[in-house]
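For this view, one protein chain was removed and the others were kept in their places.
Let's look at subunit A:
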């Protein structure tokens, strides 16, 4: 029997080296005993290790990563299991990537337990401030992990607390950090840690962030197992917090509602905006009323009302269908892809956007959520009918000479006619509230057309816009 004694620190690398040498000599798993510094010597002595053999030794990256974690497990059999797995992998590597293989399953469970213990160390180490004679503050902690994870768990603290000196003492050994490297020492008795006022504040926080009306002790214990409690300053408060909780809830119930302090209604009266149902006189008033519009249900899902924009005294008014995703987020009309196309086409037709009033027939975005996206939906007749209130106000105040209806929804909102658009495009129809309406395509239609049909439609839109410019000139 060959005995390999691994050092207390730097264990994994030592195991890896020894395992590689033994595996290259094809020493079987049963031929090796793996020992820690604290393992008593074998009763029957040990054979010397053979010199490294010449068989190639292969291990996947994935296995080494797993093995590194398993190496921090407290199971004394772990080295032997790892070596056995390494030997088996020399004949068949495929099982290393099979989660259904019983050995891989066992090793993954061990690694998981180690990862969890390391995570709990990162969570439950509590530093106490120590006296320091240098410019750096000094802190110390005592922690009792389930596995020997000191080396695997402490680099985290070096990254997090680089500007202070710290030590973490455990039954397995002590880690000390002075701003440069972590030094590991053999186990020492538990250090005396001085009282620390921040721990009292921490207990105050712990006791007050707890809601006595919702007790879920199982959830607490599954994440903060009792084995860690004895070194946490806050956990000793738990029994009293639990015992007092029913009384606190009952006291709340008994106290009931109290009268508001006298100043409260004065403050809220100043803040609460009364709904304003008066007929607005200006576009600004109309816009601020529309911002709170609940005439149809679209307001609940959409972000905000997207009001018109442009020259309030424009001769030309452009009406689109409804805001899209981008317009809804920005609160501005015609800022999305279709709006950008419209702006370009307007420029080509000699129409400056700030010389027109640009708005939509429906002022709220209509969509269906699909995972992380919102799919645009055409507004219904009812949405158009409800929103016509705002469109009519805008029309009365802007009083354009000509209105351009972009697409079928706008054409319907303005003329009341729902007939197909193709024969009407390029023609002028009377608006319901008077005045001429020139009917043309919506730019979003052009974006959706196949490449062989889009240029013609775009040319038509451009020509219609140019015609509109001429009509109001």
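Assume a residue touches a chain if its C-beta (ideal position, glycine included) is under 8 Å from a C-beta of that chain, and two chains touch if they have at least 3 such contacts; residues count from 1.
By definition in this document, contacts and distances are computed from a predicted model.
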Write down which listed name, "Sulfate adenylyltransferase subunit 2", "Putative DNA modification/repair radical SAM protein", "Electron transfer flavoprotein subunit alpha/FixB family protein" or "SDR family NAD(P)-dependent oxidoreductase", is the UniProt protein name of the chain that is not shown.
"Putative DNA modification/repair radical SAM protein"
With respect to the chain omitted from the figure, which of A:17, A:65, A:132 or A:198 is a touching residue?
A:198
Tell me which residue among A:117, A:172 or A:328 touches the hidden chain in the full complex.
A:328
With the full complex in mind, choose from A:17, A:60 or A:97 the residue touching the hidden chain.
A:97
Could I get the residues of subunit A that touch the absent chain, sorted low to high?
94-95, 97-102, 105, 119, 122-129, 137, 139, 141, 156-164, 196, 198-202, 204-220, 223-224, 232, 234-235, 238, 241-242, 245, 249, 252-253, 255-258, 260-261, 263-265, 267-268, 271-272, 291-292, 294, 299-305, 328-331, 367, 369-374
